[in-house]
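The structure follows.
Here the complex is missing a single protein chain, while all its other protein chains stay put.
Should a chain be cited, it is by its letter among A, B, C and D, assigned in written order, with residues numbered from 1 in that chain.
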Amino acid sequence: MLQYAAIVLIMLGLYGILTKRNVIKIIVSLNILEIGLNLFIVSVGFVDGGLAPIFTSQNATNDLNFVDPLPQALVLTAIVIGVGTTALGLAIAKTIYAKYGTFNLDEMGEK
Amino acid sequence: MSAILLIVIPLLAAFLSILVKKYSANILLVVSFASVVLLNYIPLEVITIGGFAAPYGINLILDQYSLIALYAVNVLFFLVVAINCAKFKKLSSILLVALAGLNGMILTGDLFNLFVFMEVSGIAAYLMTTTNQKPLATFNYLVQGTVGSSLYLLGLILLYAMFGTLNMQDMAFQISSSGYHIAVTAFPFLLMFIGFGVEAKLLPFNSWVQGILGSSNRLTGPMIASVYAAAIGFVLGRLLTELFVFEGTLLLIVTAILGFSIVAGEAMAFGAKKVREILLFSSIAQAALVALVFLSGFTGLAALLLIANTAGKLILFLITNTATDQLGNDDISTLQGLFVNNKVVGVSFTVAVLNVLGLPMFFGFVLKMNILLEFFQTDHLLWPAVILIVSVVEGIYFIRLLLKLWFKESDLPQVEFEFTLKYVVVVVAALLILFGVYTAPVEQAADDLTAIQYIEGGNL
Amino acid sequence: MASIELLLIIALASGFLAYLLGRVNRVYGAIVTIVSSMFVFSSLAYFGFTDSLDTTVSILPYVTFQVTYLGMFFAVMITFIYAMVSFFNPMFIKDYKYPGAYSMLYILSMAGVIGVFFTDNFMVMFFFFEFIVWTSMFLIPLGHSRKAAVSYYAFSAVGSFALLFAIFMMREAAGSFGINAGLAAISGTNAIVVFILLIVSAFAKLGAFPLHTWLPIAHGNAPHPFSPVLSGALVKLGAFVAVMALIKITPNSYVIVALDLPLAQYLVAIFAGLSIVFGTLMAIRQDDAKKLLAYSSMSHGGYILLAFSLGSSIGLSGGFYHIVTHALATGAAFLAIAAVGRQTGTTKMSELGGVIQKMPVTYVVYLIAIISMAGIPPMGGFISKWLIFQAVIDKGLILLAAAVFFGSIGSFLYVFRPLAALFLGQEKPQFKGILKEAPVIMLIPMIVLSGMNLVTGIFPNIFLQFINKVIVELGMAPVVLGTYTIQGTNGILDPLQITIAFGIGVVIAFIIFILLKKSKQVGLMDTYTAGNFIYSEELMHYSVDFYAPIERLYEKHTTHVQDMYKSLENKVKEFGNVVKYFFFTNKPEITVFWILIIIGALLWGDLL
Amino acid sequence: MKSTKFSELSQEQVDRKWWEIGDFFRRNSLWMLMYCTGCCAIELPPAMTSAYDMERLGMGPMATPRQADILLVSGYLSLKTLRRLIYTYEQMSEPKYVVGLGSCTINGGIYHDSHAVINQLDQYVPVDVYVAGCMPNTEAVMNGFVDLMDAIKHKTANGWKKYRDNYDWYRQNQIASLGEVEVHDEFHE
Partner (left out) sequence: MMLSMLYGVGIAFFGFVLHTSVAGINRKISGRLQKRYGPKWYQEFLDIFKLLSKRATSHGWIFDFGVIMALGGIIATAMFIPVTNNFLAFPDFDNFFIFAYLIAVGMLGMAMSASGSGNPLASIGVMRALTTMLAYDIPYMVVIVTIIKLTGTSSISGLALYQQAAGNNWFIVALPLGAIVAVLALMAGLGKKPFETYIAPAEIASGPLVEYGGKQLGMLFIMMEITHFIEVSLFVNLFLGGAENIFIFLVKYFAVYTALSLISNVYARFKIDQVVLFFYKWPLLIAIVQGFIAIYLGWVI
């Protein structure tokens, strides 16, 4: 179920990039895309009824139904990267605004 | 000595250079030179990080393929930096991060790690391109790059979901032994291919190229067109030969993309009126050609072709962008007669062009002949025909460009080329001629690189 | 014994030497070209004809050599033209923007010739083939036009790449790059493809219809001394390829019984005939003497191809001999025009006139050259055309005979035009007093070439005997030769007899002339003008639109082929622009859109 | 009786003999350049065509002065055409003869008082035969040609020698009437 939600988010993000003409909105769409992706990654590791993948004194056996911990680790990295990109994007958006006086791609004088 | 130093040292130096801003340029120069030197002392090996064995942990693979890739990337990087470091002091730490990212991309044997390095070097590249003073183009590049890497990540995760591994070798082994229907892996493979396609300038995914390279300066032009192209090309080559299994519709799509990139790239360059546009469109075609050769399985030749092309592009972009920076724009009419007073630079430029065209006595000729020979030996008659027809078009616009740059009666453009630049382009040009005439090591290298594919446990 | 390898290395080395000396003083570089090309020619000729060329290779990698009569024929002839033309270099070197480069590339392209004709390996041959292309490509823009080099490269590249493709196909058949093995091994459908490719290559190099548009542009705009090399020597590379295609491989093709000629050969002959006719028609209407000669090269290239395509030994011998005579004639004619161009600064016929007054030797050289070119005895061109006629008539090819004769008579028209408009007539006022005969160093090669034109016309058997060796090597019966006579299929020719008869005729005419009263000498402005007083030379000299009545008949149809290439070029550009429009904007969504399209394509094709 | 047949002839005598032989050919093949300035030209077609058939005498019209032997001036000469006449006459190859038709060439005829027409042709170029009449009829014209042939036979048609010997006198007359003989034509320069 979570996968579907993630895919819907990815699609939304792509839709946003395709249709929005505003620089900020495109960055937001990009973020939605990334969030959808991250959600998707996490959902891959999800096991129905699984436990947190931590060995404690209660569950020190090998046949426990852990969720996959690796996607969560990946998501952490991906989020960090996503934040970095977003920050950079916003910084560039600011320069664009400074240069063109608008956020709308269609109103900028360049080809 | 360990290959990990190639990543660690630049990264450390990057942080260091923020602290000591005054010496950042020197640090950059020293580090980039050091990594070239370092390459000579690193043994070929597979490095596991953190003590986890290969399928579970991240490993770095330093085999002959990545060694030659590292040599190419580091040398080119050093050359670009050596010419530019004084002028772009502010970018020192970013360049260092970029170096770390590029080296990491080439070295890593882990697909997710590759994504990370790709993003690191990508962000460095976005930052670099802000110096073009075209924020819109940079923004465009950023959005497309991010979408591309997201797609790569999506494909990667799908594969992980199917096979439960992120290690390249292991993944390849799992796929080949699992006996899945090919259609199952096709979708993630395509996503990953597209993700790389964005960075590797393959045609439908590369609308950022015009904005970035078309208005590039002396640093970003050679850096994106040459250094980044080399690194991405090598990594794409590794993925294409080791991981991706393209069959059926997917193969059709991919070959169609590549073929279309080659043809359309040359056609666009043919119609272009600005020097940098000519160069960037031709580099689109060449990137696709390299990918095609990788796809056809002629790994060694593809690698060498990549080196020849990126070395050539280094010269071309360095010279063009230097002239453009001084003259204000890069219309052919502005640059016409550029070499009348700059013969040394002109000869190097000419050598680079003839090398790209694959005319005899130059490195490109040897490679082109060998590639065609390989195609013929595998009974592919279509691709040689396409390559040859496209070469005619390529020849026409490059020769036209060369003649414009060499001949003008009066009102010559005044451009100063400093000594380091001259030195660099002459050395690179001389190497292109050397390997064009003395072909034994080239063919040896091509054979070696092709022979080491598909060896379990890291291709040592 | 002389090693070919050594010659090649000497040639290459002297190229670089020429560059270095050219840096010191540009004339030194030019002198090196003379020494080097004379050396290469004389040693090739001497050791070649004494059968003592050594093929061992010790230094150069990959290169292997063989000595064939065919290769030697071409190599000696081409280096001869190089050697002769090189005498012009010192006088022209000061005009070039890059004199050192000129000297170097001149010698390097000659070195390439050695490589092409003496190797037994296709790859080496192609290497040198392309080597010649790019060295000569940089020589052309030192003349008048940069576009010329582009179009030269474009067509050369078409030719070279067609050749390359054929080479690879032959390599696949034979398993090695050996020339003889490759040509022998190809058969079946592949042979047809290889045949077509080689013919395309030959047409492109030789400038035959419809791949001819580069000829006038390149020849007309190349530096004056390089035009004769292009037209007399380098174009003949195409003939070499044509021999490989037409004689050495036999594609399976339908044989036209009535003509006793395979269809493939017949088609080549038809195209050759077309290039004869088109070349002639276009040459007739040129204003620039060099372009005129360039189109004449196209027409003569047609003769050579036609002769080879007939596949009879007399035709083959005619083709080979035509290569020699055309090279000598066109070389001499181009040199004469080059001398005029140097002394006056133009080669346009409408701007010149009366050059003979001050440059009589140049005039005589040109006269002899055009007599040979038009195929009039007692010059070499007559012998070769006679042999070609024999071959054409022997096959009974009516239409091609019409084309051949059209080219032959048409050549009177176009070679006469520079004679009348450029050399004869009134001297233009702007050249009065400043025009001088060309320097002695330029007269030497012109006179030597003229002498060769005469020798080829009077004693053709010296050459035909060697050509017989080439023909026998190609597996055909030699042409029957007497001491002075040539036996054709329908008649015997005795060039010496014709020459003596001509000599006697001239002596008789001279005696009549000298016995009669001496004439009164008047100037060229004192002519019959229906009583009008005209003092300006431009009005009296008929040089613009010389053949206007016949030009009028076809002037609307002269640019079709150029237009075709032009529109092809525009199509490529348009395609590029369309692609650019669809894929390149500064809007990020374009990429995303195409990504989705491609993913959609995959999903639609495979998964759904 | 002395035989002259084998005796040494002087160069002069040889030339004379050759000249006489030449005269025979010349008078039997007279080619005309018709300078048809006036109405007398109308008499020439009947002279040439089947009525009188000039060709039986070996005469015929020619296109250019270089080829012609006779310069046939048929009528009055304005100053403008006289220049052309003189120019044409000087272009003819020697020996050359001039025939003047009609009274205009003799004394100006009906144009004798015109300011634009010269009266006496032989002031400007030597005339060998005049044919009088206004206009002379065709028999007279033919008779004039026969007279010229006789004159050639008797070596009296020496106008061309006279012109050469007295060039200065003729030139003086020409300049006196025309001002400038070889004009620069404004249309062509």
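Everything below uses one rule, namely that a contact is a pair of C-beta atoms (placed from the backbone, for glycine too) under 8 Å apart; a residue touches a chain by one contact, two chains touch by 3 or more.
Please read all numbers here as calculations on a predicted model, not as lab measurements.
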Counting the whole assembly, list the visible chains that the omitted chain makes contact with.
C, D
Can you tell me which of C:Gln465, C:Asn490 or C:Ser536 touches the chain that was removed from the display?
C:Asn490
Taking the entire complex into account, which one of C:Phe16, C:Phe39 or C:Phe406 touches the absent chain?
C:Phe406
In the full complex, which of C:Gly345, C:Gly505 or C:Gly600 touches the chain missing from this view?
C:Gly505
Which residue among C:Ile304, C:Ile371, C:Met446 or C:Ile471 touches the omitted chain?
C:Ile371
Over the whole complex, note the residues of chain C touching the chain we left out.
258, 354, 356-357, 360, 363, 367, 371, 374-377, 382, 385-386, 389, 392-394, 396, 398-399, 401-402, 405-406, 409-410, 412-413, 416, 419-421, 424-426, 488-494, 497-498, 500-510, 512-513, 516-530, 540-542, 546-547, 549-550, 552-553
Tell me which stretches of chain D touch the chain missing from the display.
18, 21-22, 25-26, 28-29, 31, 49-50, 53, 55-56, 58, 61-69, 91-95
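The rule we apply is simple: only the chains that are shown with their structure count from here on.
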My parser should flag the chain pair with the most contacts; which pair should that be?
B-C
Chain whose Cα centroid lies at the greatest distance from that of chain A
D
Could you grab the centroid distance between chain A and chain B? Build each centroid from C-alpha atoms only and quote it in angstrom.
28
Taking each chain's centre as its mean C-alpha position, how far apart are chain A and chain C in Å?
68
Please report how many Å separate the Cα centroid of chain C from that of chain D, as a whole number.
57
If you look at chain D, which of its residues touch at least two other chains?
none
Overlap residues in chain A, where contacts from two or more other chains coincide
14, 17, 26, 105, 110
Spell out the part of chain A that touches chain C in their complex, as residue ranges.
14, 17-19, 26, 105, 110-111
Within the complex, which stretch of chain A touches chain B?
10, 14, 17, 23, 26-27, 30, 33-34, 37, 40-41, 44, 70-71, 74, 77-78, 81, 84-85, 88-89, 92-93, 95-96, 99-100, 105, 108, 110
Interfacial residue positions of chain B with respect to chain C in the complex:
136-137, 139-140, 143-144, 147-148, 151, 183, 186-187, 190-191, 194, 198, 203-211, 248-250, 252-253, 257, 264, 267-272, 281, 340, 354, 359-361, 365, 369, 372-373, 376-377, 379, 384-385, 388-389, 391-393, 395-396, 399-400, 403-404, 406-407, 438-440
